[in-house]
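Reviewing the structure listed below.
Complex shown without one protein chain; remaining protein chains in place.
Labels run A and B following the written order; every chain starts at residue 1.
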Amino acid sequence: MRMQSLQQNIQTDTVLRLEALRKEFTIGTISKRQVHVVNGIDLEIGSREIVALVGESGSGKTTVARLVARLYKPTSGRIFLHSTEVPKWMGKRETLHYRKTVQMIFQDPYASLNALHPVRYAIERPLKIHGLVGRGELQERVVSVMEECGLRPAERFLSRYPHELSGGQRQRIGIARALAVRPELILADEPTSMLDVSIRLDIMNLLMDLREKENISYLFITHDLAGARYVSDRVAIMYAGHLMEVGPSSDVISEPKHPYTQLLKAAAPKPESGTEPERIDVGGEVPDLTALPSGCPFEPRCPLAKAECRERLPEMRVVSPNHSVRCVLY
Amino acid sequence: MEYILVLLRNKKAMVGVVTILLFAIIAIFAPLIAPYPPTYMGFDQVLPPSAKHLFGTTATGQDVFSQIVWGTRLTLLVGLLSGLFVTVISTVIGVVAGYLGGIVDEILMILTNVFLIIPGLPLMIILSTYMPVKGMWTIILVITVTGWAWGARMIRPQVMSLKSRDFVKASVVIGESPFHIIVADILPNVVGLIVAQFFAAAVYGVLSEAGLEFLGLGNASAISWGTVLYWADNGQAILFGLWTWLLVPGLLIALFGGALAMMNFAVDEMVNPRLKKR
Partner (left out) sequence: MSDHKFLEVRDLEAGYQLGRPVRAVRKVSFDLAHGEFLGIAGESGCGKSTLAFAITNMLADPGKVFSGEVLFQGKDLVKCEREELRQMRWKEFSIVFQASMNALNPVMKIKDQIYDAVKHHSSEYVSGFDQRVRELFDYVNISHAYLNAYPHQLSGGMKQRVVIAAALALDPKLVIMDEPTTALDVVVQRKILQKVAELREKMGFSVIFITHDLSLLVEISDYLAIMYAGRIVEKAPSKVLFSRPLHPYTEQLMASFPPLVGEKRRLHFRGRSPVALSSNAARSVLPGSAM
C-alpha cells in the first residue's frame, strides 16, 4: 500500500498498518472485569517515517507497542506489515522473520537488560539467533553496532555489566540490540523517559540519525509533547484507548485541533515562552477503563463538550491533508 | 567466584559449611576412623561408654561408635541425594509451570497441589510398606515423591514474576526460544532460590530417612544413624540406661539437619539483600 510521505511528498511504502486494533484485559479473580485498554486504533507508518504516539498513563500507548511487538495478542483488529496481514498464529520461521523486521526499545534501561550477563550478550544474541554472522565475525559485528550507537571505544564496554554503565549507556545497548538485526521498524517505548535531561537529546538524535542511515521507521511512544515534536514526522494523540488526533507533528502541535491535544499543550512546560505560565482549568479524573462511556471518552473533562458528545463516539474526520481529528467540532 | 567469598563472610554459612564438611570427612574416612567393623557382633553386649567403646555397645554386641562413624555415609548420601532429586524435580516443574502458563500450568498445579495436600509421612509409610525392595534407593524414591511439591510451589511465582520483567520481554522480542530464555534468563535469576531449596530438601531428606529407618520401613540391616536409632529403640536402650546408644544418633541427625538449615538461611540472606541493593 502506498501513502503520501511527508518528508519528500513522494509515494512510499507503508511499513506498518493497524486496522481497528483492540485489546481487552480481564482482571479480578472472583468478580472479573474487562479493561478496555486499546479501543480501535487505525494507524499507518511509512518507510523511514517516525510516528509519535502521545498520551498520558492509561491511554493505552504502551499496549499498542506491545501488540505490534507480539508480546500480547490483539482482542480484535488486524496488523499489516508491508501490506501482508500478520496472522494471529505464526510458526517458528515466520515468527523469526517478523522479529527480524520489527524490533523494540524499552523504557527502563536497567530493567531491559539481564543484570547477570555482560552487555555484549544483549547484542550477540540477536545476531546468533537470526544467523547474521559467520564464524569469527561475531565480536567485530557487535563492536560495529555498539559504535554506531555511540559507545566508543566499544571494546571497553564489551565485558561490562549493566550496573557498571550509566542510564544513557545502557539505553544505547538497548538500541544496539534492536539495531543488530537491521529491522525495518523499531517500536520505541518511551526510550528517554527514564534518562537524564541532558541525555535525552542525544538519544533522540541517535534515533533520528539511524533513521537516515539505516532507513528505519519508528513508532515513538511518549508522553512528552515537546519530544514528540522534535523527533517525529507525524504525531498521533491517544486518550483512553482511542486516537483523538493524527497529523504532521508541526501542524498538530502548533495548532492543535482536538481539545485534548490543546490541553496537553497547555499543560506542558514551556520555558521558552518567556511569558507567565498558562493556566489550565480542567477538572475531572482520567477515565475508568473498565466502564468506558459510549460517547467520547474525553467528554467529562472537555471544556467544549456538547450534549451529542455523550451519545456516540465521533468519527475520525480529515481536516487537512494527512490531518484527522475525532471531535464533533469538525 | 565472588559468591564463595560472600559465603565465607556469612557466619551462618560458615557454621553450616564446617559442620557438613566435618561429616563428609568422617563419611569418607570411615574405614580409618572407626576402630571396629560396625557389624561385628563379638563384643560384650550393652556395655556402657568406655575408652574401648566410646559410645558403648549394642544389645547384640556391636560397637556403637563404629556404627555411628560408618552410618555417616548412608545418612549423608541419602540426605544429599534425595535433596538433589527433590530440587531437580521441583525446579523443572516450577519453572515449566511458571513460564509456560496456560493449560500446562494448570495441569502441573493440580498435580502439585495433590501432592501437597497428601500428608507426607503417612504417604511415605504406605509407599515404603508396599515397596518390594527395601533399601537406600527406595527411601530416596519415597522421599523424592513426597517432597518435590513444596519447592515447585515456591519457584513457580518467582518464575512468573521474572517472566513479566522487561529483560525477559526483550529476549522474546529478539526471537529467543522459550528454552533458551528459561536457561539463560530465568534460571540464573532463581539460582539462589534453588540452592536454598536444595538445603531445605536435604533437611527433609535426612529427617525422613531417619524417620523411615526408625519405623523399620527401611533396610534394618543397613548402617545409618536412623537404623542405629531403630535398633536402640528395639534393643530397649532406655531400659538398660544406654543413653549414648539412643542419644548420639539423634543428636547427630539434629546437628546435620541444623547445619543444612543454616546453609538454607545463609543462602536466603545472600539472595535477598542483593535484590534490594539493586
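Keep in mind that, in the parts below, contacts are C-beta pairs under 8 Å (C-beta built on N, C-alpha and C of every residue); 3 or more make two chains touch, one makes a residue touch a chain.
All of these numbers come straight from a predicted model, not from anything done at the bench.
Participant: Please identify which of the visible chains the hidden chain touches across the whole complex.
Facilitator: Listed by label, the shown chains it touches are A.
Participant: Which residue among A:Val143, A:Leu225 or A:Leu313 touches the omitted chain?
Facilitator: Residue touching the absent chain, from the options given: A:Leu225.
Participant: For the chain left out of this view, which of A:Gly168, A:Pro191 or A:Pro297 touches it?
Facilitator: The missing chain is touched by A:Gly168.
Participant: Of A:Val102, A:Val145, A:Leu185 or A:Leu264, which residue touches the hidden chain?
Facilitator: Touching the chain that is not displayed is residue A:Leu264.
Participant: Among A:Gln34, A:Thr75, A:Thr95 or A:Ser250, which residue is in contact with the omitted chain in the full complex?
Facilitator: A:Ser250
Participant: On chain A, where is the contact patch with the chain that was removed from view?
Facilitator: Contact residues on chain A toward the absent chain are 56-57, 150-152, 156-157, 160, 163-169, 196-202, 204-205, 223-227, 229-231, 250, 253-254, 263-274, 277, 279-280, 282-283, 285-286.
Here, only the chains that are shown with their structure count from here on.
Participant: What is the distance, in whole Å, between the centres of chain A and chain B, each centre taken as the mean of its C-alpha atoms?
Facilitator: Using C-alpha averages as centres, the distance is 51 Å.
Participant: Under the touch definition given earlier, write down the residues of chain B that touch chain A in their complex.
Facilitator: Listed in rising order, the residues are 165-167, 169-176, 184-185, 188-189, 278.
Participant: Please give the residue numbers of chain A that touch chain B in the complex, ascending.
Facilitator: For this pair, the touching residues of chain A are 69-71, 95-96, 99-100, 103-104, 106-108, 111-117, 122, 125-126, 129-130, 163, 174, 177-178, 181.
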